[in-house]
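One structure, as structure tokens, below. Some questions next.
Only one protein chain is missing from this complex, and each of the others stays in its spot.
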Amino acid sequence: MEINGVVIDDTYAEAFPAWISELIITAANRYLAQEAAEHATGFASSVIGGGVEAGIDRYLSPRKSPDGRPGCMVLMAHPDKKLLQDQIIQRIAECVLTAPTTAIFNGLPNATEKIPVKLHFFGDGYEYRTKVGDRTVWAIPIMGGEFIIEEQIGCIEGIAGGNFLIMGTDQMSTLTAAQAAVEVVNELEGAATSFPGGVTGSGSKIGSKKYKFMKASTNDAFCPTIKQKNPNSLVPDGVKAIFEIVIDGISEEAVKQAMADGIRAACRMIGVTHISAGHYGGTLGPYKFKLHEILS
Amino acid sequence: MEINGVVIDDTYAEAFPAWISELIITAANRYLAQEAAEHATGFASSVIGGGVEAGIDRYLSPRKSPDGRPGCMVLMAHPDKKLLQDQIIQRIAECVLTAPTTAIFNGLPNATEKIPVKLHFFGDGYEYRTKVGDRTVWAIPIMGGEFIIEEQIGCIEGIAGGNFLIMGTDQMSTLTAAQAAVEVVNELEGAATSFPGGVTGSGSKIGSKKYKFMKASTNDAFCPTIKQKNPNSLVPDGVKAIFEIVIDGISEEAVKQAMADGIRAACRMIGVTHISAGHYGGTLGPYKFKLHEILS
Amino acid sequence: MEINGVVIDDTYAEAFPAWISELIITAANRYLAQEAAEHATGFASSVIGGGVEAGIDRYLSPRKSPDGRPGCMVLMAHPDKKLLQDQIIQRIAECVLTAPTTAIFNGLPNATEKIPVKLHFFGDGYEYRTKVGDRTVWAIPIMGGEFIIEEQIGCIEGIAGGNFLIMGTDQMSTLTAAQAAVEVVNELEGAATSFPGGVTGSGSKIGSKKYKFMKASTNDAFCPTIKQKNPNSLVPDGVKAIFEIVIDGISEEAVKQAMADGIRAACRMIGVTHISAGHYGGTLGPYKFKLHEILS
Partner (left out) sequence: MEINGVVIDDTYAEAFPAWISELIITAANRYLAQEAAEHATGFASSVIGGGVEAGIDRYLSPRKSPDGRPGCMVLMAHPDKKLLQDQIIQRIAECVLTAPTTAIFNGLPNATEKIPVKLHFFGDGYEYRTKVGDRTVWAIPIMGGEFIIEEQIGCIEGIAGGNFLIMGTDQMSTLTAAQAAVEVVNELEGAATSFPGGVTGSGSKIGSKKYKFMKASTNDAFCPTIKQKNPNSLVPDGVKAIFEIVIDGISEEAVKQAMADGIRAACRMIGVTHISAGHYGGTLGPYKFKLHEILS
């Protein structure tokens, strides 16, 4: 299969079930909302290292946010609902409550499962209930004014680990194609990327061939600079750089669309020669997103 | 004491000793360097909540970075050197190694204490030693090319918790003044702020008067919206918003200069009426930065 | 009439007919597209001073642009079609052809009037016709690669000068509300603002009372700082700052929607007390956008 001359490998992305929450962070202007959202989704590339996978799903204009201020829809994912709750509470407390002029709203109001945040106790008795539109919220007095928070955050069974690999003739062209794919994922609803800037150039394999104490090491089969010395190399001829985009989403459909539209965006950029995907023989999870299927 | 008509309270900021490391993160362009640095310093407002206090000390142009690429000097602080090491390793592994085109260099080459990162094992035997200028580094093959890392990161005994409070007549003017102060701190060497955007509007006190199970709660004495109902309020008349800037630095001198220049910047902005500082009767730490002294 | 407690004056915005073109500027990434679009719409606040009114209508993701790369829809307006053509040609030649990796496409493909750009002669005979999707374009060899341009730019009879005034209790809050309104206008299709950042704090009246040689001078009736000494002041009590948003659009409907949604956004922000609009007794133009009508 080819798209614009780019070879699409006949393979699949392996993904796993995860609990997904979405929070809306609003602020007095777009910069303040983004600063808080970036802080709250920082150090959150992977569940193992950062405690959660988190990313900005999409920007919300004042027309689309609950309180009429600029906002960001933030997606957080974890296979364990209790650990997801811990991270949501910690990250709101550390990164959003502390940020200037922010408020928090439930980004999945239709979800039947809810994660209680209970941050209103921070108000030490001065907090009070009020309304923003038809949403009941707490208003908590703080130094900068009042912090508004809707304390039940929706939570659903979604998917983590959707992914694809973009391969190309040189580092900067391939990265530019990956960034175009991220722009598309950031526009779609219900999907987010958790790596810095949405792209990673450093995939890993489980364990290590040489250093037995390492739990993970570089995905040497896909490292272009060692193609010649690595008998197991899977790097196609002419490929000098490979970048991966990992996608978490609220449903199979959301992940599929983000993968398909992201791949199509990458295939229109110059220097891209191959698209592939990461899978681990079922050890990572039960979902299989077959590239040829989702792109047909 | 007054500066441009702004009252400077006769008080002091209480701060505590902390181990400080500085890392240089470079990348192919300024956006990529900043994205990695922001990810690495996200969720790091306070040691208790985020495991470390981290912020971007300053931007480095290609003329000033070790490999001639745009970079960010990132400061991380923790009272416990072992826990600082853990955080540095985790945050490099999750947020910098994974980010496209990045490299890591020691930001405190003259420090005698070193934190070993040992990320080269990730190369699974394909890594090799090389030189960037006069620095010995590891080159680790990754999907996107090679990750360059200087694996001994300098570490010194510095200071965390330098701070000041900016009080003003309305929320947005006071916040604008706080942002001017942050611009100044970001320009100075050896000091950084760890809150989102460098400013917090949500200070806390230890414990809670009403909810005994809370370890911390809103700093009600400085909450303007409850001034009338709170007999302990310390909010000056006319003050409608208070923002705090917390500064970590590599030395007393660096913290002092950042506080003094930051306060002076805030005092030139409209709407600012009072400057104060946070202290806790010595329970937080032994350092006292007296406002009148550092501003004279 | 009131919205969220904000008084909406019973008045109207006076606007005038103008020829409107829309260009799509794409580039290898979002920053490059925005840099070119900002340069092309710089020095273009008003027809008299800058030769044209120009602004970025909206951002286009790779999914929505003709060549699958990030792009900006740029709107340009002038009452005189020939002068609009001159400006479009000059601004493409100076600001887009010169910018790295850019391409130009017609943003109004359904418009029956076309403005010919004829920039392909720049190729000195090396240019050639090709296709991007179903669009016929010229490919012009340049130092950086090839410049792609669709040389017929659509042009329609639209409207310039739609506007509203946002009045509030202090400068920064009122400006923050104005910026929220601009975010909304930037999200809507077919409307753009031409002032820097979309907001102006410096409206003018025709002529001058004191200096007869001046063609225009400050709109003193709406200057808060001279309310006390100006017997003609129209500044409501308590208002300390007034910002104006001026909107050009491809149709009455587009201008109406941008005004209505922009005003609603402003009315949800703190510190805003009054909304009004600018009119000039019919000397500026025949269109009247009555605030109470468009908001009902």
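Which chain is which? They are A, B and C, in the order written, and residues in each are numbered from 1.
Everything that follows uses one rule, which is that contacts are C-beta pairs under 8 Å (C-beta built on N, C-alpha and C of every residue); 3 or more make two chains touch, one makes a residue touch a chain.
Because the structure is predicted, anything quoted here is derived from the model rather than measured.
Checked against the hidden chain, the listed residues C:Ala99, C:Ile159 or C:Ile263 yield one contact partner: C:Ala99. Within the complete assembly, C:Phe222 is the residue of C:Phe105, C:Phe222 or C:Phe289 that touches the hidden chain. Looking at B:Lys82, B:Lys118, B:Lys209 or B:Arg268, the residue that reaches the missing chain in the full complex is B:Arg268. Across B:Ser21, B:Thr102, B:Thr176 or B:Thr273, the residue that sits in touch with the chain not pictured is B:Thr176. Interface residues of chain A facing the missing partner chain: 31, 169-173, 175-176, 270-271. The chain not displayed touches chain B at residues 28-30, 61-63, 67-70, 176, 179-181, 183-184, 186-187, 261, 264-265, 268-269. Residue positions on chain C in contact with the hidden chain: 28, 31-32, 35-36, 38-46, 49-50, 90-91, 93-101, 121-126, 140-147, 165, 171-172, 174-175, 178, 195-197, 199-204, 208-211, 213-214, 216-220, 222-226, 229-230, 240-244, in rising order.
Throughout what follows, only the chains that are shown with their structure count from here on.
Chain A has the Cα centre that lies closest to the mean of all protein Cα atoms in view. Work out the mean CA point of chain A and of chain B, and you get 26 Å between them. Computed from the mean C-alpha positions, the centre of chain A lies at a distance of 34 Å from the centre of chain C. Shared contact sites, meaning residues of chain A that touch two or more other chains, fall at 28.
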